[in-house]
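Note that one protein chain of the assembly has been removed; the remaining protein chains are unaltered in position.
Labels for the chains are A, B and C, by order of writing; each one numbers its residues from 1.
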């Protein structure tokens, strides 16, 4: 039914993918490998031309040498790789000179003309991926607009975060882009939207009759969205200090997850109907105040075998002394609409914690007037990473002669169900979407506006040092006060008998 | 919270279990083994006196010799068995002579006096298990009432089906028992009420917030309750012919399952509050007509290696020629209340089918105005036997790059979750309940009245030969027309990808 | 559809109504007038024999003279009255001598024989109305059972409160009656069950699609059931002091109203299905504690023109000095089931208040996540007396140019809708029900048991003087603390613009 959602669009004409910043880390470690994966799975047309662009001059061979180490080409794939390599081009140029882009355009036009069937009037389609630092963002977009737009086919621009650092800077960025491109040409990446379980949300929520009628304040007591990393700033604390965990993770990734969990049913599954609903959820949220957040900052804990744990956040020499920059944050978001009034959405993210995990916990309310007082609660857990899973903690009779209630789970662990399924990387999905012209999983300008509206007031307060972060040990579960606060918000921590659970093998407690 | 539900009642005084019909098949194959299981697990008091009663004269040793082969005593258990054997008594007597029962009473009183602490005024409690043919039921109950009731403790009477064969005979039986005992003394056994998953229903339905609000006509499209046996009448067709599959299975076991699935929330978990709700469901059902049922009768199919399959039902020489007795039946029951109006309850049972299975299938409605047209439906399956399981067929995104809907399952298979759990036998639970004075899982007189009210009209019609059974092959899934009818009733048969399902290992398709 | 519910039963045979206590106040002021009303409207058979029985000897004419003043016979009705008078009989006798009842029986049998068609074997049906003080209740019922039962037709016994004064006395009474009659012969009157709006509850609640799905904890914030009288004990304080307002009004009338408001949908509209549901609601209520009630006692206030208001309750010389007997009570009842968990049921009753009124107020919850913050709440009001009405306070746009929310009402005032409708008296309905054998609006034994279970603990505490009543002025709205407590329980008092309301003409504020 929704196969057209991702089906390969028939490309009428030539197709060129221009990677600006081709020699940078993102390009090498992420984008080229993704292009390789798409190519070898034949998810993109064989004839797609891939053009790297950066300041450094590189020969074709130098380019190949630079990217190949990151592609993990298997011996059996060498022939395919040879074809992939043959599709690579490279153009060196500046980011701020219009002439460089005119040259780039000339090059692209030549290539397009060359690959078009003789005598035909070709339609040339171009994707621009901006794997660039924010500093060159404005001139590059100007120059693309001025010099590099295909006039015969479509143009698509893939943009990476940061999308501003508060409402004002975001507004400026949005206006800048709107003055150059229309919204249908812009693909803003939040790679969480490319994750299997986040893409699954739409179907889980709106495709299951046993979930749709329950998804509201009447049945759900609280929703937690959690992101945990087991490592600290890894020596880049100085850079991180300019952002903090809220800008780094919460305001974008967690907010996107929140939207997918909380939004109303869209009119259709068209991209703009979905994005409209994401905006609508955000519009029902008031700007946060400092009372709605709890901040943490990790300190050294000296875990055996973990070198990084010997340093607290401010022990990093690149971090300003006495920095109050949060490396952990918990926020309580209230959505003032008919569906969610009264239900706390607890967003939680942090570095230097006990594990790597991203998950969504939907805890149901107690059964009203329960026959079984004190019985535990249902909880639907959607584990985003690692080890994708959906499971519902449910209550049964304790198996055997007794008649006690017992919490167990209805389980769908991808690993135990599907074995070693090779789920595609988030970027792989998203770049394929761009080829297909699918904007569903990209962020629209008004989503950014609304998200920044909610967070800007507290970010300014935090930037001004008005909120003290609570210290927590590297490798811990974060400040104990966060757990305490979650309880006060009605979340019930439930001891759980994991030993009989398939889920157990890959998870730990919250 | 509900631990008192089965907790061992403190027995004030002596406890005697009198098994009438001690030399019969039921006693030997079922009741003695159950008593042994309860004894060795110390679920009943060590000092319980177990008195067999039958017409044949037997010495203590003869009794032990007769029952021991069925107990499967392991070598390590011999010492325990010796104590169990020491508790056995045997009294021979008639079923229709009051004198025999006076003697029995004298014997019981002696035993009770002997086991009571010296000098104390003992309270004597007695359980009578009537493992007897219907023919002697009336005199035996008369005689127990007249001669064998303890006047110092409680008396409990366990009664086996059949509880009549239609409304009139049931009413007579109820009146007879009511004239002798009060309802609190009567324990009518339907052993399906002793099964793990049926006992689980109450907690599943009323203990899970994610199920309770969905359990109604708005969300559920149909409910199927199925009972299948892979063998025929096994040479006892003559006996079976007097009943037919509706009396044998549907009117009792399936109706009890229906009540557990469909009843309203009881006021409390007291036995009479629960039984009241079972009666209430039945009261909302109109008597069935012949249009509400489909009958089948198996014919020979000659399955390799299956000797019985060479004979159709009427090929059994003990079956009257041309018998129209159904060995398969499907009935559609309508519950006319706010919760269930419009939802078909499809009861289906049969002999000589393709497998052994008892299960409940709750199929949800399509998502209304679904974004994903044609997506499959949710279905909650509760497998009663074999291999207890609860699983919810649910819809997810097909794992991987595509965005199609995909049916998988949230699974709780007892075997894969709990390993080789040794679930207690239904009789074991039920007899323990009698010791504990728990009537929850026993059938009250008005339940019988209502169940017969529903089935009597069609039974009389069928007895009169007014409905032709459809022939079906031994070992098949029953008449094809039954499947067709289920589809017309809105049940959607869904092809299901079992290979990735833990559930798959133990189940087959419907 | 439910016309058979009250349609006149075909009486096979003779029909006799025996009124025991025929010379008492209840008989003269209530029962004879009701019989007259039924007779003249031809709701009971013309040939019904009406037999008065009391200790005083009375001639037929004396009886007629005694009752006629209360019948308000209009001139045009004299001919009908003559026929009514001709049907009257009178028998004098004791209440405690069996011989008196044997004589009564002989008299009844004679009458029945006389009125039966010649030669036919008549079926004689008898109604006994016990308009008697509790003191003679036991001997009279014994004697009726022993001497006066018709053996050819049915016998029905109408019994008036009090039905005990606590759990123990009620249990004794129930056992006494159960030993003499079966429940189908007993008609216990709570005349609130005969009121138009209480009888309406069943249809309002279960016949309206726009109410049924709302009738639960999700949508309703609180329910108040109020009974107010504008007069005090009127010189009979000594008698009242033995009961108090809880036994007088709350434990019976308000509890019956509560049952009708809160019960689950019955399986059918058969009397026992309905009464079963009333019992079920009560079973979900825990016994009250002193913290669940607030008591009041009125003091003098000297309202101009109101002589009684000059005396407080304890100023009545028949009341014991320092009596703590409550003349006002408010209780908060919690129903622990799926429908009502968390919703306070506020019962409130009192004497010497500002007005006469009985009503039920169902206040809805705020709209969740309302677009119109601070908008008033919906409230469904069912006014039982005086001036029957149903109205829903609802929110509209303020009519005119503005876009403010405005509380108005959807109104069904019987007076403005139907004009001066002559609604039948509660007793009239109930006695007609007895003739028809309809037990729907009579109280079953287990209802009493459960109602007393809830109130007995606090009644014993109050009897023992453990709860101080709060003084309130005669003619006031009761203790201010009651209003305060209702607010704390979540009831929102809403200023209401009555001037445009049809409802307004007959009502005052809560």
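To be clear about the criterion, contacts are C-beta pairs under 8 Å (C-beta built on N, C-alpha and C of every residue); 3 or more make two chains touch, one makes a residue touch a chain.
Please read these numbers as outputs of a predicted model, since none were measured by experiment.
Student: List the displayed chains that the omitted chain touches in the full complex.
Tutor: So, taking every chain into account, the missing one touches A, B, C.
Student: Decide which residue listed in A:152, A:169 or A:276 touches the omitted chain of the complex.
Tutor: If we include the chain that is not displayed, A:276 is the one touching it.
Student: Quick one: which of B:284, B:346, B:430 or B:454 touches the chain that's been left out?
Tutor: B:284
Student: Of the residues listed, C:152, C:306, C:385 or C:416, which one is in contact with the missing chain?
Tutor: C:416
Student: In the complete complex, which positions of chain B touch the hidden chain?
Tutor: 217-218, 284, 335-342, 367-370
Student: Can you list where chain A touches the absent chain?
Tutor: Residues of chain A in contact with the hidden chain: 206, 212, 264-265, 267-268, 273, 276, 280-281, 283-284, 337-338.
Student: Would you write out the residues of chain C that touch the absent chain, in ascending order?
Tutor: Interface with the chain not displayed, on the chain C side: 1-3, 5-6, 41, 43, 196, 199-200, 202-204, 206-214, 218-219, 265-266, 268-269, 364-367, 370-375, 377-378, 380, 388, 390-392, 394-397, 399-405, 408-412, 414, 416-419, 421, 423-424, 428-429, 432, 500-502.
Heads up, the rule we're going with is that only the chains that are shown with their structure count from here on.
Student: Going by C-alpha centroids, which chain is farthest from chain B? Tell me that one.
Tutor: Result for the farthest chain: A.
Student: Express in whole angstrom the distance between the two chain centres, defined as the mean CA positions of chain A and chain C.
Tutor: Distance between chain centres: 66 Å.
Student: Rounded to a whole Å, what is the gap between the Cα centroids of chain B and chain C?
Tutor: Measuring from centre to centre gives 46 Å for this pair.
Student: Would you give the residues of chain C that are in contact with at least 2 other chains, written as numbers and ranges?
Tutor: Only 284, 337-338 qualify.
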